[in-house]
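As you look at this complex, bear in mind that one protein chain is not there, while each of the others sits in place.
Showing subunit A:
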Amino acid sequence: MTAISMSSPRAIAWPAILKEAAMTAFVALLLTIPLVGLRTVDRPTGLGLETRWNEVAAAVGLVFLGRLGLCLIREGHAVTVLVLAAAATAAGFFIAMPTEALRVILIAGGAVIAIRAILAIRTGRSKLSQAERDKRMDHIAAQVQHASRWLGPIAVVVALAFPFTPLADRQLLDIGILLLTYVMLGWGLNIVVGLAGLLDLGYVAFYAVGAYSYALLAHYFGFSFWVCLPLAGFLAAMSGVLLGFPVLRLRGDYFAIVTLGFGEIIRIILINWYQFTGGPNGISGIPRPSFFGLADFTRTPAEGTAAFHEMFGLEFSPLHRIIFLYYLILALALVVNLFTMRVRKLPLGRAWEALREDDIACASLGINRTNMKLAAFAIAAMFGGFAGSFFATRQGFISPESFTFIESAIILAIVVLGGMGSQIGVVVAAFLVIGLPEAFRELADYRMLAFGMGMVLIMLWRPRGLLAHRDPTILLHGRPKGGSGGPAAGTAAAGGQGIAGGSAK
């Protein structure tokens, strides 16, 4: 201890630092005593308690050391802390902690503190200010936005070619389908949240309407997928209008909570109206899609229908159907994307962007707010309905379980984490939110825990979303000439300021 303080540039105020670290540790102690230290366990005689004081001690110790490290970085001892944090991270791999979670906390915490220390050494300060961080990320976002001109087509080509690469096995294709479903939902919700600036917490309701429309139409009338797809979209859009009509006058947060309520109402109706919807048991045996009504994907199709593999002279493979589903959702998602890109340049899309920035100014310029918002709501709902009926046909089984609030939260998280209004951002965020947890399936228990924490951390790190970039799509006098990244980043930052100011009122 004395050695460190001798080599320090200025004397460390040990009492103050220790006090701060101890306070943090004390809070950690209070947090962990009841829920971590004492566990309820089922015993034959009723509920019992189990104590885990070693975990409490480990957690409190780690918090104490972590806080101490952060304080020392602030005081200008980044090098020492860097060495210690790196050592702690390494130790995490070898030292046995009471639980796996604590070990992860040790490794991750050590790594974070080490990164902080490196930053401190490089910039001479312990922390980048929010504005600086925003500026840097805005720069990256603007560059990505600029690059999306060629990045987008490349991504589409990669997605198109993916099923024919040797990588594509059943599992990866399934993950690809899942990812694309969420990308499509994200793009759909982006119309409401990113373009029109309405916070919709019940988007999953339209997803459910679409899924149940197809399932029920197929179940009761025997309609095929290709007839039901537009019908499901239409019904979902109608339910969007039905919900939107009364509630679109509401202000931001109220609107959010009403949409959440609507999502729950739909789910409760699906559960309780069991004569019609099958209740909590859901609907099973939903027919699979055919090849545009021309051929089936089974080995031995029913009388009078052709088989896909015979039609094209291929060997039968169960993968054909999966690959077809993959292309189907890819096409659906691209339709949503294309629609959004185009509509942004039309009066409708421009009105949405204007509404997002300032509601009242729009009204005074003669834009019919309700109709514009209703259009956004209905169109987004329609795309949700398409995605829903795709979901139903892929799963072959749906139940109200699939349409809980957490789904809405995940879709909203994709939109907001990606940066509202950014199409590329949605793809990046979908990979983060859906792809990463899929890759770590074996950590099933901790998946949602990490998901929640990740949402908080990304928001703390970049409150406006990873690739937030809110230039208006069309400007009155064209774009200012000049360097590619610089001015765009400038306007993005300025736009951000305006939004922050606008939404604060």
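Note that contacts are C-beta pairs under 8 Å (C-beta built on N, C-alpha and C of every residue); 3 or more make two chains touch, one makes a residue touch a chain; residues count from 1.
Throughout what follows, contacts and distances are computed from a predicted model.
Going by its UniProt record, the hidden chain of the complex is named "Branched-chain amino acid ABC transporter permease LivH" among "Phosphoribosylformylglycinamidine synthase subunit PurL", "cytochrome-c oxidase", "Xanthine dehydrogenase family protein subunit M" or "Branched-chain amino acid ABC transporter permease LivH".
For the chain missing from the display, the contacting residue among A:16, A:33 or A:294 is A:33, taking the whole complex into account. Considering the whole complex, the residue from A:13, A:115 or A:268 that touches the absent chain is A:268.
Of the candidate positions A:211, A:260 or A:336, contact with the unshown chain belongs to A:260. Contact between subunit A and the unshown chain involves residues 27, 30-31, 33-36, 38-42, 46-49, 101, 199, 246-247, 249-254, 256-258, 260-262, 264-265, 268-269, 272, 358, 360-361, 405-406, 409, 412-413, 416-417, 420, 445-446, 448-449, 451-456, 459-460, 463-464, 496, 499-500, 503-505.
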